[in-house]
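Handing you a structure now.
Here the complex is missing a single protein chain, while all its other protein chains stay put.
Letters A and B mark the chains in the order given here, with residues in each chain numbered from 1 onward.
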Amino acid sequence: MSALLELKGVEARYGPVQALRGVTLEVPEGSIVAVLGANGAGKTTALRAVSGTVRRTGEILFAGKPLRGGPESVAKAGIAHVPEGRGTFTELSVLENLKLGAYTRRDRDLTSDMARMAEYFPWISERGGQRAGTLSGGEQQMLALARALMGRPRLLMLDEPSLGLAPMIVREIFRIVRELNEKNGLTVLVVEQDARIALDVAASAYVLEVGRVVVSGPSSEMREDEAVRRSYLGY
Amino acid sequence: MRVRRSTLRALALFAVLTAVVVVLPHFVSDFRAQQFAYVGIYLTALIGLNVLTGYTGQISLGHGAFMAVGGYTTAILMADHGVKDVWTIPIAAAVAGVAGLLFGLPAVRLSGLYLALATFAIAVATPTVIKRFDGFTGGGSGINLFGKPELTASLTPVEIFGLKLNFNNWLYALSWTVALIAYVLAWLLLRGRTGRAFRAVRDSETAAVSSGVNLALYKTLAFGISAAFAGAAGALFAIATTFVNPDTFPVALSIFLLVGVVVGGLGSLAGLIAGAAGALFAIATTFVNPDTFPVALSIFLLVGVVVGGLGSLAGLIAGAVFIQFMPLWAQSVSSSAGAPTVVYGVFLILVMFVLPGGFAGLLGRLESLTRRGYDRSSGS
Partner (left out) sequence: MADFVQQVVSGLASGGVYGSLALALVLIHRATGVINFAQGEMATFSTYILWTLTANHGWSYWPAFVVTLLVSFAGGIGIHELVIRPVERGSVLRIVIVTIGLLLLINGAMTWIWTGEVRYVQGPFPTRTIDIGGVAISLQDIGTIAVSIGTVGLLWLFFQFTRVGLAMRAAAVNPAEARLVGVRVTWMLGLGWGLAAVLGAVSGMLTAPSTILDPSMMQVVLIYAFAAAVLGGIDSPVGAVVGGLLIGVGLNLLGAYVDFIGSSLQLPAALAIILVVLMVRPAGIFGRREVKKV
C-alpha cells in the first residue's frame, strides 16, 4: 500500500516556541493512523502543518506530490481537516454546514451525499434547518464529521474527536469512522488523547513527545507493549 | 535619595525641551511664532487624549467637543463676566473635566469601535447643539473676544519680566507654558499607581479587575482628565482665535486629534528631543481654513496624537506639529481645491502601513539602536 500522506522532517513553530521538531510519519492509503501523545506534544500542530494552517518547513507529500499552500488549496486537494473543537459554523444551519463541506467540489449534485449522511446520522435529515450552535457537543462533532465527508475527501484528518464527549458518543463516532474506512476505503489520520480507543480503530500509530516521534508501529504491538503503554499512553 | 535613571533622563529631556521652547521665538518670524503657538495648543490637547487612548486604550473621536466646552467657557467668562483670559483656563479645564466625567461614566460599558462611534456622535452633534442653545452661547454668530480688555495683549503689548510681548509672542508663551505644565502634570499622574492602573485597563480589562483595579473608576477618571486637558486647550484656542462660534470646533477637530495621537504612536511617556526637533520641520505657510474642511480639524487632532505617538513626548510634539503643519504642506504640494486633502489622506494611510507604531514607534526603534551601541561601547 502506498503512502497517501507523508511527512518528512516537518518543523513548525508558534513565534519563539518550537512545536514540531522534525516529524516524520506516513499514512498508507486506505488505513487509519493515530497520532498520540500528551498535551502539548504537538499533535494538533502536526495536523495544522498538513492543512497549511500553520507555517512549516520540511516536506509533506500527498499522493506523491508536494503539498503546498494554505488551507484553501489543501482542502481543494482532497484533505478534510476537522479541527479541535469541531469547527462547525455555529451561526449557520445544519444543512448549510453540510453544503459548505462540499464547497470545493465541482459537481453540484449533493443529493446522494446528503442521503448518505442521513444514513449515518439519521437526526440530520430531521434537523436540517436548526442552527448548528444549538446542537449538543456530540451532535456537533457528528456534524463536523459529516461536513468533512460531504467534500468526498481522500484523506480525513480528525483532531481530538473525543474531546468533551460522553464515552458512548465517542464510541459511536469511532464506529462510524471505522465503517467508513472499511466500507469506503477512506484514509484517516486521527489525533487523540484517548489512546485506548484510538488504538482500537487505527492500524498503526505514532506517539509524539515535545514535537518529535518517539515511538511508532502497528497498533497491536503498541497495545501489547506495557512499557510503551505506561510511559506514553497513560494506561 | 536615589533618583531613577529614567527619571533623570526624562528631566534632562524636559529641560532641553523647555530651553528650545524659550529660545525659539527669537529665531522665527512673528507669524511663525503664532503657528508654533498653535502647536502648543494642540500639544496640550494631545497630552490629554494620550492619557485616554494611549493609556487606557479608550478611543475617542470626540475630543473636539471637550475643546469646545473649554473654549466656550472661556469665551463666556471673558465676554459676559469680565474674567481675565489667563484665569479662565483652569476654570475651562475644570468644566470640561466634569463634562468628561459625566460622559465617561456611562461610557464605561462601551469599548473599541462602539466607543469610537459614540464619541463621534458627540463630535458631530456639538456644532448643532451649540447653535440650538443660542441664548447662552451666542448661537450661530458666536462670541467675539477681539479687543476685549480681558484679552491680554490684544491691543497693546504686555510686559512680563521686563519683556515686551505682542499678541503673537504672548500667545506663544502662554500656550507653551500651559503645554509644559500639562506635560508635567500628566507625567506626575502617570508614573504612579494611577498610570499603572490605566495601563492595566488598556492591556486587559479582565486581568485588571482580577488584580483589584476598579474599572469604572479608572476609565471614568481617564475621561475626566483627558477632557480637562482638552478643555484647557480649547480655552487657549478661543483666546488665540479671539472668537468662538459653532464652527470653531467641528467634527474634523476631534478626528484629527485622534489621528494625531495614533500616527505619533501609542507609547510611554518619555521621548527623544531629537525626534521632536526633526518633526518640527515646518514647511508651508497658510493655515487650512476649517471652514473649507470642517471634518478635517477634528481628524487633525486625532492624527496629531497618533502621528506624534501616544505617550512619547517627542511623539506628541511631532503630532502637534503634524496637525498644524501637515495641511499646509499638503497645500504646498498642490493648491488646487481638494488636492491637499487627498495628500493628507494618502499620507495618513501610508503612515499606518509603514509605521504601525506611529512616529514614536520609529523613534523607539532608533532609540533601541543607539542604546545598543552605547552598551556595546561601554563594554557591558
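In the analysis below, contacts are C-beta pairs under 8 Å (C-beta built on N, C-alpha and C of every residue); 3 or more make two chains touch, one makes a residue touch a chain.
Worth saying up front: this structure is predicted, and the values here are computed from it rather than measured.
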For the full complex, which residue in B:122, B:145, B:227 or B:244 touches the chain that was left out? B:122
Which is it among A:59, A:72 or A:224 that touches the chain not included here? A:72
Of the residues in chain A, which ones touch the absent chain? 51, 53, 70-72, 75-76, 80-81, 83, 87-92, 96, 99-101, 103-104, 108, 147, 151
On chain B, where is the contact patch with the chain that was removed from view? 53, 59, 61, 106-107, 109-110, 112-114, 116-118, 120-122, 124-125, 128-129, 131-132, 205-206, 209, 215, 255, 258-259, 262-263, 266, 293, 295-296, 299, 302-303, 306, 336-349, 352-353, 356
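Basically, only the chains that are shown with their structure count from here on.
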How many angstrom lie between the CA centroids of chain A and chain B, rounded to a whole number? 55
